[in-house]
Structures are given as structure tokens and as C-alpha cells.
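Omission of a single protein chain aside, the complex is shown with its protein chains in their original locations.
Let's look at chain A:
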């Protein structure tokens, strides 16, 4: 009984880690340019495919090189998307930007479908995946532990980056007051590009982890992207801590629903949770009420 529960919590931690890696990009981009970047789920998908292609093109590429390289390439793609599709619209109506983001998402899905085909693929196992018996009947594979640990490490690095470096300070300042920050000599374009780079890199890591555990296909970003978006909203969009908390919470609810109720109820309960939580805390768990200045 307890063994099953622990087993399920480990599963939830793995899924939560992937959600968190995506949710962070949503929340960071929202924080700096107030855009719900609906293409972000597809950047997660792209990250998975970049990893897949790297492994296919360079057989024997060590995973410790593959993941950072895929993160870097995906980061550059994210920066390019911002530059080409979003920058010109930064001061346009919010709606134009959101529609553009949806369009970019559809473009990416179809681009990948044309280039590599619609079928699902698995990224060949790169992480060690011996089965470990933890006693009491709890079983976990090494790659699961690694995914959880690497994800947590990335989140810690992100936290340090945002809170302890100058460029991170500037990112928070952009989120706080975009007009004033430029008068501090901060190059707004650079900060926003960095935000996209970091968010895309994290999503790429998520895509690779997901592609090793399950499979990747051009449309995987839709479902996972929505879930991660919900996680970010539950946590309080704009808040980095909130995105992480919301992700693990959502994954926990989903996994436990599947384990103890029914897999059919998974999405219903996840979205129900979103609605109830937003009724109680409209700004999410970590969100602060935004006072409109009159």
C-alpha cells in the first residue's frame, strides 16, 4: 500500500519535473512581455526533436553533451522566434501577439511534421536505465532519478541566475516596470531575448526527458503545453517558484487520479482543479494581486 503510494509519488515527481521545465518558460515570458506564449509547448516539442536528431546524426554522442547542445540550439530557435514574430508586435494589442503565438505554434507543428513525418519516435535511451529496487517493493529506474535530479538542478541554476546575477536582476526589473528599466541603460531587447533563450532551453531539456521516457511526435507540445500552462497559472503566472509548485501539484493530482480513481478522469480533475483554485486564488498560489494604477 505504502509502497504503491511512494511509487506513484516518484512517477508524479518525474512528470512534475517535465511540466515544470515547460511551465518556467511560460511564466518567464509572461513576466517580461505579458505574453502567454502559446507556441511554447511546440518549442518543448522542437527540443525533443533536436535531441532526437543529434542522437541520430552523431551516434555515440554522450548524453552529457547532447542535452546541453540541444538546449543551446533550441534556445537559439526561441530567440529567433521572438525576433521574427514577436518583437514588432511588442507594443501592439495583446490580442495580436497571442494570435501570432498560436500561429507560430501551428507553424512549428506542421514544419516538423513535413520535415520528419507525423509518426511517434522514441529518443534512444541515453541515460543509464538500470532498475533499482528501493526496498518495500518500490522500484525505480536510474533514468527516472536522473531526470528528477537534473530538472531540480536546472531549476536551482535558474533561481540563482534570476536572483543573483545582474542580468537576472534586469529581467525582474523588466517584469516590474518595463518603461523605467530602459532608463537604467538596460537593453530591453537583450533581456527579452535572454528570457526566450532560457525558457526555450529548459523546455528542450523537458522535451528530451519526455522523449526518452515516452515518445515524441510533432503534436506532443499541444497536450503537454496546455498542462504546463495550467501548472503555471495554478502556481501564479509570472512567478518562478509558483510554476514549479504548480507543476508538481498538477502532476501529483494527475498521477494519483490515474492510480486510485480512473485514467479517464485525469484531465477532468486537472482542469477542475484549475477552476476551483482560480476561484479561490485568482492570481494563483504564488501570484500577487495586480493593482491597476488609476
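In this section, a contact is a pair of C-beta atoms (placed from the backbone, for glycine too) under 8 Å apart; a residue touches a chain by one contact, two chains touch by 3 or more; residues count from 1.
Operating definition for what follows: contacts and distances are computed from a predicted model.
Report the protein name recorded by UniProt for the chain absent from the figure; options are "Gfo/Idh/MocA family oxidoreductase", "ABC transporter ATP-binding protein", "ATP synthase subunit a" or "Phenylacetate-CoA oxygenase subunit PaaJ".
Record says "ABC transporter ATP-binding protein".
Tell me which residue among A:4, A:187 or A:263 touches the hidden chain in the full complex.
A:187
Could you tell which one of A:53, A:69, A:116 or A:173 touches the chain left off the display?
In the complete complex, the chain left out is touched by residue A:173.
Extract the touching residues of chain A with respect to the undisplayed chain.
The missing chain touches chain A at positions 160-161, 164-167, 169-170, 172-173, 176-177, 179-188, 190-191, 193-194, 197, 288.
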